[in-house]
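Only one protein chain is missing from this complex, and each of the others stays in its spot.
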Amino acid sequence: MAEYIIETNKGKWEIVVGLEIHCQIISKSKIFSSASTEFGDDPNVNVSFVDAGMPGMLPTLNKECVHQAVKTGLGLNAKINKYSEFSRKNYFYADMPTDYQITQFRYPIVGEGEITIDLSDGTTKKIGIERMHIEQDAGKSIHDLNPTKSYIDLNRAGVGLMEIVTKPDFRAPEEAGAFLRKLRSILRYLGTCDGNMDEGSMRCDVNVSVRPYGSNELRPRGEMKNVNSVKFVMQAIESEAKRHIEVYENGGQIEQETRQFDPATGQSKLMRKKEFAHDYRYFPEPDLPPLVLSDEYINTVRAEMIELPDAKKQRFVETLGLTPYDAMVLCENKEYAAFFEQAAQGHDAKKVANWMMGDFFAMLNKKRLDISQSPVSAENLGNLVELISKDVISGKIAKDVFEIMSETGEDPEKIVEEKGLKQVTDTGTIETIINEVIASNPDNVAAYKNGKTNLAGWFVGQVIKMSKGKANPSIVNKLIREKLDQ
Amino acid sequence: MAIDNQTVRKIAFLSRLKVEDDKIEPTKEEFNKILNWIEELNEVNTDTVEPLISVNDVTLKMREDKVTSGNCKDEVLKNAPAAEYDYFAVPKVVE
Partner (left out) sequence: MSDITRLTVSETLKALKTKEFTSYELTEAYLRNMENARNYNTYITENAEMALQQAKESDIRYAKGENRALEGIPLGIKDLFCTKNIRTTAASHILDNFIPPYESTVTQNLLDDGAVFLGKLNLDEFAMGGSNETSYFGPVINPWSKDKPLVPGGSSGGSAAAVAAHLCAAATGTDTGGSIREPAAFCGITGIKPTYGRCSRYGIVAFASSLDQAGPIAQDVRDCAILLKSMAGFDEKDSTSCEVAVPDYESFLDGDIKGLKIGLPKEYRPDGLNPEIAAYWDKAAEYLKARGAKIKEISLPHTKYALATYYVLAPAEASSNLARYDGIRYGFRADGQHLDDLYINTRTQGFGSEVKRRIMIGTYVLSAGYYDAYFLKAQKMRRLIHDDFMNAFKECDVILTPTSPITAFPIGDESMLENPINMYLNDVFTVSVNLAGLPALSLPIGLSAGGLPYGMQLIGKPFDEGTLFNVAAKIEVDAKFERI
């Protein structure tokens, strides 16, 4: 990809960005308690005595959260640590009932990994994963019900989170965007997190610093907490980088600080500074012995792994002949890819891809439907492509058939049959029409014979029009020329 | 490693405890006495010793992913000094 350089009249700068992404783990119960992870219920309903931090309550680890974390770790091509440890991160926070968070500190469950991102110019780049650990989410405060009070709902307190920390490998806002999309796609493929940033089930902290172009130094970074969309992440990087450059170019220094990105202004602002800095006093959680995973367990999870977007994309390109772009689009979403594979089963995969990327997605878009609600089944889309391939209908007729399919959901063969849309390939019938067209257009026949041979196309058009589109164009073409050239 | 008054203030704040101004000095002295006593541990070289985190040689057992608790908001809120509309109520939190 072209380098992203910020040039001012004083010099050239490059950006250094790392991301920390909190992903809510999909599980029925919370990570350290057996209360439900459901959202949208009344306040404090899905709260156990453990979640409320009652005296004497103890955490117990949910097997599924570990399973999901290991799956995710494998999806990030990362090392799964057989030994990991839970720690307490101590700080007072109204949404955190024990006033410490159970997290992992020195020994996370997942170590270094990497994922490949796809950039708009068709190139790819590898982004390093530093680590991933599991921890508990906090509850939520509601500030707008009362002018002088905040209200605390602990339904979310204790839901499992995976925190993924990248290496500071991003050099352009676009790369961070591509990473988040790829990560979301992987998480959704694996079913370990729903990846909805707007609902807060995936939350991103962005660490930005800048340095003179060409240098290797690492300067103090601005940390922006909870940026909640891919677009905002890219904006936050841009605006924060500009802020740093301005400070540096005016002779100032950047202090490492925590900031809040405001989507309304596109700027970040400093979060309130406390008298004393946080001191989290991490120490090993005495209520939970170390987590030890066996090779056998890790291998079992490995065996469950499904094909992830990158591998799928490669296979679509190499064995199904799709363009890298089509393959990428179809693979970004697990459901698209599955639909495509089912539709392409036994048919011309490239044509199926074209149809999906074209009329099919346009139809879903227009009808505002999710692919799972598509009136056109994968099988029927495949059948439609097959009808074209076998010259049963023309591409033009196919568009009409698709139109009907997207209303009724019917099998294209049935539609073609019932509406009599089959192409006419019988030369006798076609010849009859041709003769009629030639007889009623003597002037054009004469012109053709006088050398205006490009009129052949016009004749073909007339014949197909008279056949109501059903005459096979190549047969018509061949017969017309034979007749006119006689 | 003697501690100073500012450290006492910082530790008090991290603990969310108030040490009145006239108690800072005596608190500091008391802490230094205790810390001094603790520093006898430095007589032992522990460079190659693994910290002991868990005495019983157990590894973490895991629970099945089943919902078996919750749905008890009345009991959860029963002891709250201030609960309103089924929420815990606190003075307005300014982010």
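Think of it as A and B in the order they're written, each chain with its own count starting at 1.
Keep this in mind: a residue touches a chain if its C-beta (ideal position, glycine included) is under 8 Å from a C-beta of that chain, and two chains touch if they have at least 3 such contacts.
Fair warning: this is a prediction, and the values are worked out from it, not measured in the lab.
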item	value
Candidates A:90, A:166 or A:423 - the one touching the absent chain	A:90
Residue touching the undisplayed chain, where the options are A:35, A:61, A:245 or A:405	A:61
Sites on subunit B contacted by the missing partner chain, in the whole complex	1, 3, 7-8, 10-18, 27, 30-31, 33-35, 37-44, 46, 49-56, 58, 60-61, 63, 72, 75-76, 78-82, 88, 90-94
Touch list for subunit A against the chain that is not drawn	49, 52-61, 88, 90, 92, 94, 97-100, 150, 152, 279, 281-283, 286-289
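Criterion: only the chains that are shown with their structure count from here on.
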item	value
Chain centre separation (subunit A, subunit B; CA means) in Å	41
Residue numbers on subunit B that touch subunit A, as the complex places them	10, 13-14, 16, 53-54, 56, 58-73, 75-77, 84-95
Subunit A to subunit B touching residues, read off their complex	27-29, 33-36, 42-52, 60-66, 85, 90, 92, 94, 141-143, 145-154, 260, 271-272, 275-276, 279, 281, 284, 286, 288-292
